[in-house]
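Here we show just some of the chains, and they stay where they sit in the whole.
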Amino acid sequence: MPADAAMAMDERVKTEPFLARLMKRPELGAIGGVILVTIFFLATADSSMFTLSGIMNFLTPAAQLGILGIAAAMLMIGGEFDLSIGSMVAFAGMIFGVLTVNLGLPLILSIPATFVFAALVGAVNGLIVIRSGLPSFIVTLAGLFILRGASLVGLKLFTGGSTQLRGVREAVEGDMLTPLFSGDAFGFFFTWLADIGLIEKFRSGTPKVPGIPVEILWFVLVALVATYVLLRTARGNWIFAAGGDRNAASNSGVPVDKVKIALFMATACAAALVAIITVIDSGSTDARRGFMKEFEAIITAVIGGCLLTGGYGSAIGAFFGAIIFGMVTIGLTYTSFDQDWFQVFLGGMLLIAVLFNNAIRKRVTGER
Amino acid sequence: ADIIVVAHGQANDPFWSVVKNGAQEAAEQTGANVDFRSPETFDMVQMSQMIDAAVNQEPDGLVVSIPDADALSPSIKRAVEAGIPVISMNSGADVAHELGAKLHVGQSEYDAGVAAGQKLAEMGGTKGICVNQEVGNVSLDQRCEGFAEGFGGPVQVIPTMNDPAEVQAKVRAALDSDEDVDTVLGLGASLVGEPAVAAVEAMGLTGEVLVASFDLSAGFLQDVADGKAAFAIDQQQFLQGYLPVVFLAMNAEYGLIPGGDVPSGPNLVTQDMAAQVIDLSAQGIR
Amino acid sequence: MTADTTFHHGDPATGVPIVEMRNIEKHFGNVIALAGVSFDIRPGECHCLLGDNGAGKSTFIKTMSGVHKPTKGEILFEGRPMSFASPRDAMEAGIATVFQDLAMIPLMSVTRNFFMGREPKKGKGLFARMDLGAANEICVEEMRKMGINLRGPDQAVGTLSGGERQTVAIARAVYFGAKVLILDEPTSALGVRQTSNVLATIDRVRKQGVGVVFISHNVRHALAVGDRFTVLNRGKTLGTATRGEITPEALQDLMAGGQELAQLEGSLEGTI
């Protein structure tokens, strides 16, 4: 590109090492965190943590959290919060459970219906935020309580008094779509790998890892799509603009309101996706599902380099943020530290991980 | 022997810290290596992942609580498939054997609720409230359901958040707004039981309103001993931590295992016994 | 002071006004920013909007470009009554604006700011994506035309100098400009070279039939390119003068809000 050639000759620009250029991307700090945490656990944890099955094991919660975290990151880049996603997981799980178990709908109907419900709730959140001009924090906080309460009331209503709805696994058994949302993918491949002795087996002879849990595939897919949208499409540009400066964006012709409402809908749908995956996986749903997940999602996004004030961040960063969070929470169970110290460690590791990647970034890019 | 315990209650929950103390005491006595783990909130999805993580380490024994059989069964089955002996404790008596657990140590939350309800009705209670500090936590919800069943009279569930001042205010509010309420059942001794007693006392209704609570705390036991509270429902959860570890250690070493379930409760601590258990409670044993 | 510049000024534009604003009032709570201002802009003319600080110029052009809804008054676009719901509407109708606060996102790159809201696309349907390569090239090229050599199109706007930033906003508006180009103090932070480029650009687009609304505090700049001059004072219009009808001195007096320039007059006259 001629433009680049001209730049290269500018005497006001020092040549910049490749590494420094890389570290300027918000997500790369998070990779540093992943490396640090990995080194820590390699040194302290049971060796089974980094076997294939161990890795799948900590990636599974990371994946569920990550799907929410990436959605939260996009919304945060767009300048808003959604505190209702945790409750949305419970609510969408309840809707999905009732549709499949009580109404006996097949997945091909119940899944789209769940997404529609979720998207509607997201749109309502967005509309209230836009119309009232209130901060999304307070509006979706109301959503947090309302949806959580509604899940409780709904579950009690549909189960005749229990806060737990069971029997989803039986209801979806044999459904064409089930393998898309539950279980492990590429099972045949892993069986074959186990047969030729490349991966470990249990004493009983089944491979220790029966396949890649589908949520991990969803997680990767969501991260890729989100990154593509953010960095390569016009909508992505609008998201950054809407979060960076609402007025400036709107004055430059960005349809800020539409962008924000779409983001709220996407976030709610991400929660619904996690709800569907976990409900099919566990075969049940209860009123506490997704509890506190809204905060974990925000944490994930922030570890991944998003600014709480909006306009800056990345989906890939949230991807790695979720892996850090998943590794730390599950990883401690592989170590011999006393569970009482769990929270001290979790906090300490989070702090060290973010301080570390922050320090690295500053050093490499030469910022003050 | 390496034994891993995965429970659904948190390490800082007074009830579960007693379970953990039991497991640790057993570890010391048997020389077993015990790891006690639990998710940060009542989270069945994360709990199943923690069981998976435990299975990956192929311990010599696994102790789990089963508040949601549907959610946890694949992980527990995977453990059994992997040849790890499993003992369930606290909750899940009904499904333990079906899932392949060797045995169950504990008490059904529901049954304990029924027992408490019957006792309170017997003591003259006619209209009750069940103060639940964690609505949606299935094992706590079952306590209230059991209470309603055993009590017979009308029961209102009062959901609260995790704060003694708020619990106290809510209990007062409930008693203020409905003078017929004469029975209060709390689902946790320190978080609900003690503030409930304080509320009743502040309203000058001590003796007229029955207060009982699940689990023990030194403060609540003192109230029981002083006659301000009716009784505390004790699951002897120390045993739920202690026994499975001992059993699994024996199993690992000598292949020994008891043939049947062990009911650890319910055990109602009333005024006559309360004084004796206060000290044990203050040490985290009861 | 020389008022006659070498720009060619055409005959006064006589066509239908592209935008006509009638008796616009704008209140913010208890603040009356505009108390009834009328104004129009015809194709191919440069209409200067002048006035003291706080006279209401920015507020006025913001109602023209869809940012504010007028409290009272009428806007006609090509003869038809029109009410823009958002700046995007105004833009689509063909009004490009450089706001005084520039409307840029400091954290985003120069290119992304340049094309914000009107990204060049390649690919179709689901695969339509931003053509970043082309965007970068256009952006660097347009900036060069204005006299700024960017270090790189991916530099964040927040790290640009004041004048560089203003140039991005102007280049953007000119690049996308359609029927009306509104410039709110576009040269305030610009250097000598960049200023002359901007004035030349105004002249060029006017010749192409675009109507230009130009706000400035610099009498020389206004006289260099303006065809008509409307002066605002404390939210009201003091009247419109056509080029040649008014002396620079009278214009400067009007711009200062009619108040005498006190004892300074003597010492500074001709230097502002």
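The first chain written gets the first letter, and so on, giving A, B and C; residue counts start at 1 in each chain.
In this section, contacts are C-beta pairs under 8 Å (C-beta built on N, C-alpha and C of every residue); 3 or more make two chains touch, one makes a residue touch a chain.
What you are looking at is a predicted structure, and each value in this text was computed from that prediction instead of being measured.
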item: Assembly formula [one copy per chain kind displayed, counts for the whole file]; value: A x2, B x1, C x2
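Simple rule for what comes next: only the chains that are shown with their structure count from here on.
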item: Inter-chain centre distance, chain A versus chain B - centres from mean C-alpha coordinates, in Å; value: 33
item: Whole-Å gap between the CA centroids of chain B and chain C; value: 72
item: Distance from the mean Cα position of chain C to that of chain A, given in whole angstrom; value: 44
item: Contact footprint of chain A on chain B as seen in their complex; value: 11, 20, 33, 35-38, 40-46, 48-50, 52-54, 56-58, 68-74, 81-83, 134-138, 141, 145
item: Residues on chain A engaged by chain C in the complex (per definition of touch); value: 1-4, 6-7, 10, 12-13, 228, 232-234, 236-238, 240-241, 244-245, 247-255, 311-312
item: Chain A contact footprint on chain C (complex, rising order); value: 65, 67, 86-88, 91, 97, 99, 101-108, 112-113, 115-119, 121, 128-130, 132-133, 136-137, 140-141, 149-153
